[in-house]
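All protein chains but one are shown in place.
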């Protein structure tokens, strides 16, 4: 990654002058507890690179550390906040909502907290969705349930109407929890707010079960997703072993990146082939997938294949490109395509095989978070509140080098983190599967 | 059920003359412990019916009780046994295999136990599958894994070749674990054995995740299946609530009967419509499913539908009837059909809906059994061994009125147990869902 | 069991004259759906026993079938009901509460439903606990949580004050969910009601995680308990194998009967010794437990022991007998006693061992029910409502020969179901553990 080009400056609405209501026991504690804007986290922690920079007199790129500030921008007693969740479900949404509400209410004393229903639709009067009042009471048990109590929706809404609604309701702090499209919408909302010269802060918490947010090492719900994905692998493995030449085929989430597929295949080492968007592969020909599966069946009588939903999209190149309501490129169904191709291939070879196809997507997305994600979401939500109360805007709360940080939206929007074909994750996958490099699998060229 | 027409006589190869090697502590214990063929379990336990029979001088239908016999037919030191698992995976297969092997080996001292690989294919030389030697050591941990260590396959094989193989290998006791098709095959094998005047016993353990075996109250794996099906319901419910007019649609197992669908909907009471083969329903028109779903959405903004795979097959009547390799009628995919119809219906009404479709079938079938099924399978396997060692044949080990019993294959083969439309199970479903009777839903007429 | 002495007549407050508001579709359905008091379930289903009775002209003992009656006793629009949960926690309490409330409300239209807080304390003004209003809304999600939303308590309360409270509040139908002590209290309350000539119905749902209710084949929460108990066995097994001469010792619930210990040991076959109240055993001497464990360690280097809490109480005979607040005999802690004795024994033999002791009791009791118990509780609750609405009283809702039945309190109170030492459950345990009969283990003599 080219760290030099990253703009790491987080916008702010103005100077923070109000004493934070968060109590610190003593001056000593205070100093340790509160985070200042001068607390910054180095992005590139390779020592050689760093010394190189020092030698060349280059600046050292770093992110602002997340955490509570001693002075805040908004007056808690007057502040009205809103939360919105957008896009597909992801384990942890309710944890984030709960964490934000509890921190606003108990730590800062903000009592006017509104939940927009069904994503950005909630701001558009035409849909007629009422806002929810969010209180500690109303969120106390929501993290036991998957999904989002606010509801969600896909697709863009007129940015002006969203900002109109914020103005009309006098919302001064907006928390947006969503993926790619939501990040784009957040940026546009910030622009519109700036254009209108309003003092409204927008803080994003990036949501993608795929774990592909650029400049964010871990996204919430990912650990939970991997955990359940391993159950699908166990199932596929049992089905594959259960029949002569049995093939278990699992499609996992991963539009642009194969993090779930790769991690699940390491966590449950019963997989023989992992196909991800970052690694091109051929189906046919010597060294292609079908050839490799055939060899595997001859040796071991069964095979398990994991394919990320964004893999192998080149096979659909002739088809018109389409985009869904959120503006994501509409992916062709590589899972069912592979099933069809595998069946046709072995039929043509007069080889009896059984293909069991598993698509656990909705059973993963709708789960409550596991305890690791519970803890992670608790931190994310609180840090989003700290950032917002300090009047910061146009940022997302990220995680880098094991620290929570502020990442300007502009630095992350429109880009994707990907599995590096020469990194330890993928090399660990190659070791765990023994799949080798499939023909035409020139890794590192995926975009 | 017409209990009078049931033939409850279990065939036997001959007189049991050998003392059972199972130790009993004393004569007293002995009397309590061993089961005699005179121990029979009354089938119809309604007192009024019974007294009616007594009045009319009719016989009282009963099943032979399962359990260890004091005298056995086969000499354990010489006996060679085989096990085979056929058809689709079902939680508990490995438990049954393990239980049979341990009981044969430890309780009776039978040490020559062979596992046929990949279902009936294992008996056909052309496939070239070797038999597995089964020992306590080789089966000790298999119940932690789903699937079957023997492998399975669908489809019939030439009965003569199967019996040839039994003769050639000198197998005198065969345990067949499988569903409908396997029961049919078992009967044919018994006939062929009889025709050849051989002394080979065939004992079936009926396997159907659908819980639809005629004259068997509970089939192994069913409790496990319901348990996981509830997770799919939770997922569908979260997805449905997550979007405006969200619809969660789950297809569950159940070719001829809706036991899984009905039980899961009671266990996880988030379902609004349960569609099963036993209850006809219309899609269109006033009171049809689509109309009912629309009303539900208007009232509550989301809906959850569970459909058993065998429901609504009338919608495909024009299509040619096909049968799969096991001879089961090939079912059309009611799940995807409903999804398509629902989407089309609401599109025609200009009503924005989201349909999330979940088919957890393979994630359920391939699981290890839960503890309730572990216990149940442990009993089933032992009782199958007791029956076989006593020289009984042409029977399946069943469960009736909370007792393990011997059911002659002839009494059960080719029939299905179904959800009674006026029984407490379905009425409990109606109460839990509030779905009412859908239009044209004349229950009790399903065959 | 001596079935002849069982009084199976269920008391009733009076004649049921009101048409049930439960809709039946047609006369045909009606006939099938409603249960009449003439529908009775035969208790002893052994055919030989039955024919013997017929020959001798004896009556055939049977229980009244549970289920909805066509005519009911109480007018739903005026009826006030109360629910109370007593004694220790058990998986499924909230399912039962929910099922009763939903059935009362939706099926019968009873809208005045009160929950007594903290067991019988809730009826005693001195404690100052307010009643809870129970509505479909307030119980909708409670089954996701373990424990009881009503709270519970142990110990008797003055019966007169309880009945005073029922009179004062005009409660006419009381559902009592509890164990031994509660059943005793229920009987006394019924007597007091009768003495005062009141028309108040009391319906019990027997709760005992131990599964030892006399004349009830299965009690709710038991399947869940066994399921979690197996996890403790897995843990103990891993700890035992982890160290030289490692011993895993697990204490499981079971005051008077070893059903949980026995079933868990069959479900998770890693146990070498199962100790239950029904089977006497010696610690010391040739063939005693310590001797047997030593032999096991010499052969296999590790051992797993499961002890039911009521086992081995003879070792404490010198100590004064005490009873807890619920009137149960206070059991001495056999788990810690065994740990101490085992350590002392091997120390005296200079044999290094490691003993890991696990007592999972509270982690089991406080769980939500699993799906099998969810379904079971749903039925239990509904059938309790049907019984109560029909004006029946002094009964508990039981399960016998796979049917829900009405058991008069008088027939069950003060007795315990036990594991039969010559029955298939215990014989299956002996096979699964290979433990043999320990010295002085004269089974069948336990009371």
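The first chain written gets the first letter, and so on, giving A, B and C; residue counts start at 1 in each chain.
Simple rule for what comes next: a residue touches a chain if its C-beta (ideal position, glycine included) is under 8 Å from a C-beta of that chain, and two chains touch if they have at least 3 such contacts.
Computed from a predicted model, the values in this text were never measured in an experiment.
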item: Sole contact to the chain not displayed, among C:8, C:112, C:153 or C:186; value: C:153
item: Contact residue for the chain not shown (choose from A:19, A:46, A:286 or A:350); value: A:46
item: Listed residues C:21, C:244, C:414 or C:434, member touching the removed chain; value: C:244
item: Sole contact to the chain not displayed, among A:272, A:370 or A:412; value: A:370
item: Candidate in contact with the missing chain, chosen from C:49, C:194 or C:231; value: C:231
item: Missing-chain contacts mapped onto chain C; value: 89, 118, 121, 127, 129, 145-148, 151-153, 231-232, 234-236, 238-239, 241-244, 356-360, 362-363, 365-367
item: Chain A, residues in touch with the chain not shown (by the definition above); value: 25, 29, 32-33, 38-42, 45-48, 50-51, 54, 60, 62, 67, 102-103, 106-107, 143, 217, 223, 226-227, 230, 263-264, 266-269, 370-372, 374-375, 378-379, 382, 401-404, 420-424, 427-428, 431-432, 434, 437
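Operating definition for what follows: only the chains that are shown with their structure count from here on.
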item: Distance-maximising chain from chain A - centres being C-alpha averages; value: C
item: Euclidean distance of C-alpha centroids - chain A vs chain B, Å; value: 42
item: Mean-CA-position distance for chain C and chain B (Å); value: 29
item: Multi-partner residues of chain B (each touching 2 or more other chains); value: none
